[in-house]
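Sharing a structure with you now.
Only one protein chain is missing from this complex, and each of the others stays in its spot.
Coming up: chain A.
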């Protein structure tokens, strides 16, 4: 399956290579570089590139290309999904997944890759198992290791590997038993020029941070499970119970994990929490353009809209923007023509606005396209779909855990066309 893996940084250098079968020369990456040059944007490099003898499948994460070399037929998603899992694991281990972090921990990276794939076929990808095999590097552990000469490689086969709950390690102990669940919903929307919604949908996830002793068996029930239209589960969730009773029943992995991601049925009308009034015009013949943008909250159920960030890709003809924000700060990058405005919190009494002029290239005709506006925001303590967790019960262990649930609504791909 996966023959080799090359890690390529933004400037096009291969800074790590790993082979699971016979060594593949790194010259195979030349085909990749060729494709990279052809693509105008970094994300436009095709994920699958055929070469005379191999196929290159790549993903781009954190400005690093992970290029897998394969030789024969394999489902491309298989490889792509695996590469993403590799990135997630690195992130889990090192906190960040940057070139520097990987270079600093090259040995751990190598050990990880060795465990994750055998002969190109995934072996252990659960982070709970990997952490038992190879302990994540921490400053404390590095120090202890250098002094005592002990290693950070597990000697025993992780029991999880053999059990039917491969995602949970055994012998977990905590003094404070806690289980936190974050219900995070994202609104994906396209709003057209006149302010009407073209498409809007809600995608949500429940991220959990479970630190419980032993082998707890949890059940989580919702007040209104009917809202959930399409769900995908962490493998720990018992599918049949969901089918029959709409209850999430699971033995959780230890630590952070994504329990569930869901899609709220499109029949429900989506409440759009912000509105945008905009007036972006370019006049024919003059080298000036007007820019006027006002944001306001709507349908927020009394909650404040926070961390608002507006960004817009202005037309190429714009040389500079001279704007005046009523609150927050704005930046305009004259090279990429990216305008971003960090608004902060929307105050319903005094609506934030950004007004001013844009200077255009002299002599150039007026740009015929209008920029679209992307908005990011957060609303705490509210799930916009109205989803509510009813209760969380624990079986199989005697102690009383501390339970917490947090709701949040965010903008996903929220775009306003002008």
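To be clear about the criterion, a contact is a pair of C-beta atoms (placed from the backbone, for glycine too) under 8 Å apart; a residue touches a chain by one contact, two chains touch by 3 or more; residues count from 1.
Note that in this section contacts and distances are computed from a predicted model.
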| item | value |
| --- | --- |
| Omitted chain (choose from "ER membrane protein complex subunit 8", "Glyceronephosphate O-acyltransferase", "AP-3 complex subunit beta" or "Aldehyde dehydrogenase 1") - UniProt protein name | "AP-3 complex subunit beta" |
| Touching residue (missing chain; options A:59, A:339 or A:360) | A:59 |
| Candidates A:84, A:283, A:298 or A:391 - the one touching the absent chain | A:84 |
| Selected from A:46, A:296, A:344 or A:386 as touching the chain missing from the view | A:46 |
| Touching residues on chain A - with respect to the absent chain | 1, 14-19, 21-23, 26, 40-41, 43-44, 46-48, 50, 55, 58-61, 70-78, 80-82, 84, 106-107, 109-111, 114, 118-119, 121-123, 125, 146, 149, 151-153, 155-157, 159, 161-166, 170, 188, 190, 192, 198-199, 201, 203, 214-215, 217, 219, 229-235, 238-241, 243-244, 251, 258, 261, 263, 266, 313, 315-316, 365, 368-370, 372, 374, 395-396, 413, 415, 417 |
